[in-house]
Every structure is written in structure tokens, then in C-alpha cells.
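The structure appears below as C-alpha cells.
Left out: one protein chain. Kept in place: all the others.
Presenting chain A:
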Amino acid sequence: MFKLNFKIALRNLWKNKVYTAINIGGLSIALAAFIVVLLYVTYETGYDKDVPNYDRIYQVGRNLPDHKTDYTPAPLAKVIQDNFPEVEVTGKMSTTWFEFPIQTEKGRVYSTKALLLDYKVAKMFNIRPEGKLADENDPGLQLYVPKLFFNKLFPNEQVIFPKQVSLGPKKAGQFVKLYGTIERTDEHSNIKFDVVSLSKDISFDNKDYGTNNFKTFIQVKRGANIEALQQKIDQLYKREVIKAGASANDYRIAGRSVIFLDPLKNLHLKPMAGSDTNYKIVFALFGLGILIVIIACINFTNLTIAQATKRAKEVGVRKVLGAYQLNLTYQFLAEIFMQCLLSLALGLIIAEVLLPVFNRLFGIPLSIWHGDQTLFAQLLLILIGVTVISGIYPALVLSAYKPASVLKGNMQTSYKTRWLRNSLLAAQFVIAIIFIAGLLIVNNQLKYMRAEDKGFKSSQVVFIKNIQFYNKAKDFEQARNKMMKIPGVNYVTVASDIPDGSKPGTNTYKLGEQESSIDFIDVDFDYFETLDIKLKSGRFFSRNFMADTAGSATLNESAVARYGVTNPVGKIIRGCDMDYKIVGVVKDFKAQGFEAAVEPTIYSIKNPCNNQKIKIMVNIDQRSMTAALAALKSQWPSINNLDGDDFRYEFLDELYGRLFKKQEQLQSVFFFAAMLTIFIAVLGLFAFSAFTTNNRIKEISIRKILGATDFQMFKMLNTFFIWIVLISNVIGWPLAYILAKNWLETFAYRIDIPLFPFVLAALISTVLTVLTVSIQARKAVKTSPAEALKYE
């Protein structure tokens, strides 16, 4: 029986080759997309999953009045360990925030993300160096570098660890002991580093509660009450802070619970101290994947139902020969299962082809054949899910046919299923229209962001990496003068922050009676000139005014608005225990991109609470760029006398452009999804219209004999579908509008939603429909009536 049914299924599929191809093709493409999304979601939600006590590891963070942070004071880890028996292990981690060189006589490498780890944290995260085994009681720092670095530092050399290497530039290097190599190819972890230093206590018994430079991790015992622990740690922390000298009503601790415990599994996607954009993206992609599969399932269902009439007679006959309805339901489900299986197999192949593109776009290493069985379990679930979603309805409809009505030959698809089919078709179009309109709006916003004045010019600015501090203006003078001699160099400056989207420091400043926490950036002369920032009132910093290096400040418009002063120039603003005289106000510029509004910011040359001024920017004439860069490179050791080993630079343009990367990813995904949904919807429409047209061939022939023109026939066949598309547009527009509005609201600087995406979506959908339907209609109209009516 099974064999026969199988044979019949194959014959049926073969007989309706075109529909079968459309069904399976559409579904397999959608499944391919879904497989990629699934891999991505699994990857993104699986950070650190292979850490042994994954579920019991938490990061300790602090609630500050205006934001949350995962920076904690050094002694916290130890007091938690000492006070709470339910905590098994605690430890600290500390990141470096600048690039520095590691060198030997033979070679030099740059570390970009060095890390300090307590042994206990390293162990907690299963981070194990090779080479000399770490001595857990050694209070000193033990440095480990990857093989790649090691080979550059010690080319062709037998090394006995520990071995001395120098950290920092040649002229100001510090010697440390290299203990071995560490290989962490897997970047699928929250703890990322290129080189790492392990120690018993990376803070060297630091007891200071005033500065918060460490990240604290704890591992709790099985079954520990996290909420209670969080409260206890909070109380402990407040006691300790007060013991260390803070007042009980200090605004940083008073009246709130400060400490929070953030589980390891949330750290990558939605850390409490950080943004949950990643989580939203993963979530949205997952939704998109499901949506696409559902559209494909709808398509499948629709086409199968549409073809059901062809199988009706078979159902009637089989029932009369003694088949139960259930037998037939199974038979049809099995047929659909076969098609789904085939689609899945094809989908896997397509996914394999798509993955490299996706990996490049998102910068991740996804692979189907990762040796991970979860995917195959998931695929099995998908297979069953898709079979049920797309198959159950047709199978039930088909197997429920009454033999009497189908065998009598007055078989009519009932109005009920026709209604359903039309709604499903409309639903596909609604989704396609949302994607078309959405894509156009996303494109528009991105175009706006690229073209819109960001308030400064990044195109001729080169950012030079450096770790020598130039905190005092006169320290930088010599370097500046040397650079200014190079032809094409217009301006040179150094600052604590550059406009690449990074967040500068914040501090409390008082202007008049108003006290407020605002951003501060420590700059040098020519900062505004280098970036071509516009002056609103007053003046820029100038070497002609001695006081500028001692106590002058410039505010941006937002800061002036924040303090609500009308004529700020000449007034005094107080912060970091000193008075600044405001000498100028500059126009706001979008140093941090388009998503957040420009922060109120104060710029000053002198700042006792400073961040280090190490970021050098040079404004160079576009025409002399190459020559100037070459000159800078060759003269760099003499220009930058301490950190002059290598001339390393980036174009500010490119740095700023990276801020758009997330949105560009979104754009690509949207583009892909839009194409896919349109493609699937058109496939569905094609098969659907082919089918209805075929069913009406007899009617068309008779009408032609009665004298209808071809045009009238085209009109008749198109009208119905045009109605469906129009209705879909009417439903799709408001949905697209709401979604686009929500998305645009994540930008402080955004476009107004224009009309044309909607008009274009309507146009595209209508034209595609008329084209698709007319191809079918042409065939029907061209068939000679004699041919069509012969078999009656």
C-alpha cells in the first residue's frame, strides 16, 4: 500500500511539475533563510555556553543615578567571597583601553585588547594557558600571548619560560615576564582578549572603594537564592563604602539598591549595564525568519488546496473502494512531508551557499556542519512543524471530500476554502508590501545619515594612534610644529576623545545656580579647526590667549541649552574643583552618531580630572594626502619621540562610518527579506493564477465563441487579483507606517516618513501582479476554443 501511494505521489508531483517546482522551490529558499537565521540565533544566544558552571556565574554591577555600570571597586570580590558561603568563587577582570606594543630585540606586536584576569576568573571561564603552568599563589602578573605573537617576538628561537619582554614603546618600555602562549581560537565568549595577564590578585590588594576599574564575577553554589544574595551584597557594599569614608547619604548609594547580579547568559545580548540592541536584532531576525517560513507555508497550503480538485476524484474513488478518511489524511500528509523533506534538503544546500555571505555581513563564523547536533534536532522540529502548518489543512480538506459529490462531477471548491485561499494570498502580499515600503524607508534614513551634515568634517582627518600622554599643551608643541612643516598638513591637534562614536567621560559642572552632569572632552589648540566645527559665538581656543591653557572652556549648544543661559561667553563654569571662563560656544556636532541626541559637552585644554590626551588628529589636504602620510611615516620617530616606533593611523571617515554598520546590516537583511518575500509571493501568485486560469479555460473558450475580445478576457482574469493586491496595500500601508515609525524613533536625527515608499510599494506589487497574471491569461486566451472544449 505504502509503495503504491508513494508511486502515485511521485506521479502526481511529476504531472504537476511546475506547481511542484514552485512549491518546493519557494519552501526551500525560505527554509534556507530560516536555517541561517536559526544558526545565527543559536550562535548569538550561546556565548560562553561551554563554560562548566554557565548557569551559576554572575557579573556584579552597580546602579548609578543616571546609568548602570559593570565597573566595580577592587576589594568587592574579596569581601563577597569572605562574607557569603553560597558564593563559591569570586574574581576580577580588568581591560586595557588602548593599543600598546609588546617587543623583544627581534620583533614587535601590538596588543589591541589586553586583559588582566584573576586566576579564579580564568578558571571559572575555562581559560587555560599553555606553556608554564600558572602558579596560583604567585602574586605577580603572568603574561601569556597567542602563538602568532610569540612567533613574531621570538622568530626561530627556543625559549625557556618565563622570558622577558618589553611592554610599551621602545624608549619607555617596561619589562615583564612572558610565561607562555595561550590559544583561544574561539571568540564565542564574552571574555575576549589577545594577550592576557593572570595573577592571584590583579589589583595587588587594592583596598580603594573610590575608583571602579574592575569587573567582578561570582560563581554561586547550586540552588543559591540570587535575589537574596543580591540584597545582601548590596548592603555589604554600602557598609564598606561608608566604612571607606563616604557619607551615608552620598547620592551614589543613598535610597536605592545599588548592586545587581547579571547572569552570564545575558551578558552578550542584553547586559544590564549596556545596550540590548543585539538582543533586539537577534529577536527581530528570528521573527523575520519565522515570517518568511510562514509565507512559504501559506504558499504551499494555498497551492495544495488550489490543486485539490484534481485529487478529488481519487479521494472519492478510494473511499468507495474502502479507504477510511484517516487513511487518506495520512496519505496526503505523507505526500506533503515528502515535499517538505525535499525542500529541507535543498534548503540546507542553499543555506550552505548563503552562509559565507551572511558571515561576512555579520562578522561571525557560522557553519552547518559544526558538529553540533542541536541544529539537526531543530531541523527535525522544523520539518515536522512545516509539514503540519502547510499540510494539515489541505490534508483535512482533501480527505473530507464526499464521494457522492465529487463522483457526480459537480465538484466545486467550496466558498469557505476559496475565502481562505484569497486571504492567504492577500496575507503574503501584505507582508511583501511591508518589506518593500520598509526597505525604501530604511534606505532613505541611511542615505540621510550619510548625506546629512554631521556638524564636522571627517573626510580629510587622519587619526594617529599613540600612547604617549600629551596632557599639557606645551608637551605637544614640538610634535605639532614638526607635523605642521609637512606640506599639505593644515591642522594638528590631540585630544582625549575623537568623534568616532565613543562615549567621553562625564563630570558635574556648575554654571550659575545650575549644576549638571555633562560630557567633557580634553582638547588641545586647533581641535575645532581640525574637525572644521562651526563657531556659534565667542572664539576658539587660541595661542594668543595665555589663559586658554590654564582655565578656558568652550561649550556646545546643547550644554548652553542645558544650563539655560543666554550669553554664556565670559561667564564662569565650575567643575573638577576649578573655575573655567567660557570663551566660546560651538555648534552641536554629532560625534556619537545619529541615534542619540548630541550630549551637552564642555571642551577644555586643562582638566585636573583629565582623561589622557593621546589621540592625535591631523587635517591634511586631500590632494597631498599620500605624500603627507608618507612624510609622517618617515618622520614619525622624530615627531613622536616616545611612542615613535610605528606610524599607525586610521581615517576618521572610516571610523565614523563604522557607526552605521549595524544599520547597514539591517539594510542588507531587509533587502534580502524583501526580495525573498516578493519572490515567494510572486511564485505563489504565478501558480495560483495559472491554476484558476486553467480552471476557467472552458469558460474563456465559450465566452470567446460568444464574441468576447482578448482584452476583455485579460481584464476579466486580472480584475480579481488586482483587487486582492489593492486590499493588501490598504492593509499593508498602515502596518509598514507603524513599524517604520517605531524604527525611526530609535534615531534622534531622522527623516519624516515620505509618501513615495508606499506609492512605490503599491506600484511594484500591482505591476508584478498584472505581469504574472497576464502571462497566464495570455496562454488561456491563445488556446483555441476547439482545443479547450474537445474533452467534454
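The rule is simple: a residue touches a chain if its C-beta (ideal position, glycine included) is under 8 Å from a C-beta of that chain, and two chains touch if they have at least 3 such contacts; residues count from 1.
Here is the rule we go by: contacts and distances are computed from a predicted model.
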item: Absent chain [UniProt protein name; select from "ABC transporter ATP-binding protein", "Cytochrome C", "Quinol oxidase subunit 2" or "NADH-dependent [FeFe] hydrogenase, group A6"]; value: "ABC transporter ATP-binding protein"
item: Candidates A:226, A:317, A:550 or A:702 - the one touching the absent chain; value: A:317
item: Among A:380, A:404, A:547 or A:630, residue touching the chain not depicted; value: A:404
item: Selected residue (touches chain absent from view) among A:4, A:546 or A:706; value: A:4
item: Omitted-chain contact residue, chosen from A:96, A:206, A:278 or A:325; value: A:325
item: Footprint left on chain A by the chain that the document does not show; value: 1, 4, 7-8, 11-12, 15, 313-314, 316-325, 327, 402-404, 407-409
